[in-house]
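Scroll down for the structure; my scribbles are underneath it.
With one protein chain withheld, the remaining protein chains of the complex are depicted in position.
Chain lettering (A and B) follows the sequence in which the chains are written, and residue indices restart at 1 in each chain.
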Amino acid sequence: MTSHDSHDAGHGNGEHAHMPFQAHHFDDPEQQFDAGKLGIWLFLVTEVLFFSGMFCAYALYRSLHPEVFTFASQYLNEMLGAFNTGVLLFSSLSMAWGVRCAQLRQRTGLVVCLAITLGCAAMFLGVKAIEYTHKWELGLLPAGEYVSQFLQTSHHEGLSVWLYILSAVPALCVVGFGGWYVLSVVQGNKLKAEVAGPLMVTALCYFLGVFVGIVFQNAEAASHAQHAASAHASDSHAEHADAGHADAGGEQTSEQVATAKLVSHVEPNSAPGSPTLAAVDQAGGAGVFFSIYYCMTGVHAVHILGGMVVLAWLLVRATKDHFNEEYFGPVDYVGLYWHLVDLIWIYLFPLLYLIK
Amino acid sequence: MSAVITQPTHSHYESNEADNFLISSKGVLSWALTLDHKRIGLMYLVGVMSAFFLAGILALVLRTELMTPDQWFLTTQQYNQVFTLHGAIMVFLFIIPSVPAALGNFLVPVMLGAKDVAFPRLNLGSFYLWVSGAIFFLSAMLYTGLDTGWTFYTPYSTQTRGPVVAATMGVFVLGFSSIFTGLNFIVTINTMRPPGMSWFKMPLFLWATYATSIIQVLATPVLGITVLLLAAERVFHIGIFDPQFNGDPVVFQHFFWFYSHPAVYIMILPGMGIISELMSVHCHKSIFGYRFIAYSSIAIALFGFLVWGHHMFTSGMAEVTTIVFSALTFTVSIPSAIKVFNWLATMYKGTVQLNTPMCYALSFIFLFTIGGLTGLWLGALSTDRHLHDTYFVVAHFHYVMVGGTLVGFLGGIFHWWPKMTGKMFNDFWGIVSCWFVFVGFNLTFLPQFVMGSRGMPRRYARYLPEFQEMHQMSTVGAYLLGLGLFIALGVLFHSLRRGKKAPPNPWGAATLEWQCASPPPYYNFETPPTVNDPYDYTPLVYRDAERGWEYVQPVTASKHVSHS
Partner (left out) sequence: MSLYGFPLLLAERSSERAPGSSYWFPPQASTFAQDVDSLYMYIMYISAFFFVLIVVAMVWFSLKYRRRPGYEGDSTALHNNALEILWTVIPTIIVVWIFAKGVFGYMDMMTPPAATIDVNVTARKWAWTFQYPNGAISTELHVPIHKASRMRMRSEDALHAFYVPAFRCKADIVPGRVTNLWFEPILEGTFDLFCAEYCGDEHSNMITTVTVHSEEDYAKWLADAAKPPTDIEAHGLWLYERMGCKSCHSMEPNKKIVGPSFAGTFGTEQKAAGGAAILVDAGYIRESILEPQKKIRDGYQGASQMPSFQGKLKDNEILALTAFIEALKDGKLTDEELGKNEDKPADSKQ
């Protein structure tokens, strides 16, 4: 029984079929390809509907509490969001290129393209890890756990312990794939090395993402400090009026400065009669934004992870030279899936990051 | 296979006995890892019937407790857990997968003259997803018992101590099982129809399955995200559904019913498909108004997406929204009415064979008509204000789901049983079981309409003594219904051991599944079968009990009989 079930891109299946890859129950390769194509499109439809539930929740709560969204969105770092958007767009390009390589039977090209796509995915997750752990540290959590940003007394310095915990898996991957790579090079097993190498690089790309995240985060904090200093000089009454804690001058930590800046930033915009900042900044208020943020980006990240598993499966098959002019369905289907995941991020980025 | 098939006779009848899919390979693993759609269908059948048995026992427990207005043997807490599991198991583990996954898996490829569904491994994967979902539910039951009702309404579901997260994960997994089955069928029907079978030459069961699959693929993901958000609400308090954190419970209801109303059509459409087949075959007459029945399936599937709000007429939606949903709800009643009238017209001047499948089909029409008509009371806004969440609703949806889907499913099982197992069942006892089911069912649920309009709220473990008589009638009926189902089960088991060998075509049906041996060989058809009009019975002639019905005149694939 040789068949390929490439419809379930998110559910990698491991049977390594051999040529010819035509399943017995199909009449010809064309029917098989059409079936797979229709299958993956239907799967993408279910994915869109799956996310649409959360988009509905977003639309509903944003229309009910617009002030919550403008307030809470300021805690998202749009630089990192933009960087990640770029990374994903680039990965879509490399994926599309990979499909073309498969169709032209360019084995090396396909392997390289898949490796780049994988690397971009890992870098995306690295940046996401920085963003998440930073917010957890600040208490920017879902509604029930949300910690008010004005009442906070302790501010963390340096990297979150959560970051170390999250990074343990990629670190293990670096070690594991690295060892495997070295082993297969030593053994002279070229096929294995071609799989292990890209996977090791992928795991390393995660740390590259983490590094980029840290750099941007620090740059953001520094620029905030600068802005706040000038805002402090010109418009300090806003801080006194509301927060009542922001006159520590030069000893402020970057978060305090950021919060102070937010206060001065948001307060003039709030219309008379609209909820005060203090009302917005509480468990049931701003927390809803972060609930939706974590749900949407979290489910999206799970889809990235799923995509990485399938990409790794494609990588294995690509090194074995399974794909050619007549049989490139799986690469095509995974490509479609990857573009969808990319597309969802294209919507998430402006909806979450760019609404200040 | 682009050439027109013109073989004169149907050589598929004479397949090798050893190729019979039931015995072609042996061992537990040959079943557990099978990619054969027929074996997967049979495994589903065993699975859903076990779930049905379990939930049926729970139903009898509930009805027994309701013999008395006060406590008999269940505390209120236990009663709530039992009705929750009865509902959840029936809906998620039985009704939704019953016809599509069990009968559909067996029949869709054979009816198409294909060797298998488009994605056999995905199909097996769906089955194991179903099994894992079932395990989640069983663990929820064995752990402490779930008491949220099958609807998981917030905020009760975020407050209760029951294993809500385990149950929602079960639903999530079952949802994906359902999605993949639907996806598989859409692709199979779209791409694997044999040459000569245009859309309007498909058997109506396939139309119904196609419409069902569309709903499964489009609606179930929303259920997935809903239960995921519910689990997140419980664990992380995300404040979307929980009013304690500024969430809104009505949002949950919208999310939930956006799936769960279309799910009602996932449950009933395949039943309607079965009835279309049964009515035509056992009246030995081409189905009346083929296109109207086919289009009405699609219409029901599409309208079904627009009417979820009718579950929420009292929940405090805006008035305009409520009125719009009421209007849309009535539109969905029309295609169902069209189907019933067309089935009746099919009987006109036919040759009606009152055997077990036909008796179930006639019961279906009787019961489904009541179920459909009582929907009018609930769709009309002023009467719904009175009847919402009373026993009237309970009776209404049982008439549709049990009287409709379950009875249709049983009819379908009896109809295709000879094909699936190669054995004929005892027709007399089959008809007896049908009578018990029919009488028992009506005795159970007719009094509930009266109770509902008298004001008996549903989900009540204790009730006012004035309702006792009606409740007792209902309980007696439930036992009769249970007895009928046991007789049906006995008839089927008896046929496995003692049944006569079934001919390839015992009923004289013209759809493709009757052109291969009973039971089919594992490859279904050695050569692709000749496609002809699925409801043209003129070339079929009855030989004898051993040979069944056979074609007397050659049929060519090029013969296109138009229905328009």
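Some observations on this one:
The working rule: a contact is a pair of C-beta atoms (placed from the backbone, for glycine too) under 8 Å apart; a residue touches a chain by one contact, two chains touch by 3 or more.
Everything numeric in this text was worked out from a predicted model, so none of it was measured.
Within the entire complex, contacts from the absent chain reach the displayed chains B. Remark: the omitted chain is touched by one listed residue; of B:Lys26, B:Arg161 or B:Arg497 this is B:Arg161. Checked against the full complex, the candidates B:Leu62, B:Val352, B:Met473 or B:Leu489 give a single residue touching the omitted chain, namely B:Val352. Touching the omitted chain from chain B are residues 68-72, 75-77, 79-80, 147, 149, 153, 155-156, 159-161, 243-244, 246-250, 283-292, 314-316, 319, 322-323, 326-327, 330, 333-334, 337-338, 340-342, 344-345, 347-354, 358, 362, 365-366, 369-370, 373-374, 376-377, 379-386, 388-390, 450, 453-455, 457-466, 468-469, 537-538, 563.
Methods note: only the chains that are shown with their structure count from here on.
Note on chain placement: the centre of chain A and the centre of chain B lie 40 Å apart, centres being C-alpha means. The touching residues of chain B, counted against chain A in their complex, run 1, 35, 109, 114-122, 125, 179-180, 183-184, 186-188, 190-192, 217-222, 224-226, 228-229, 232, 236-240, 242, 244-247, 251, 255.
Across the complex, chain B is touched by residues 1, 3, 5, 7-8, 11, 13, 15, 23-28, 31, 34-35, 38-39, 42-43, 45-47, 49-54, 56-57, 60-61, 141-145, 283-285, 287-288, 291-292, 294-295, 299 of chain A.
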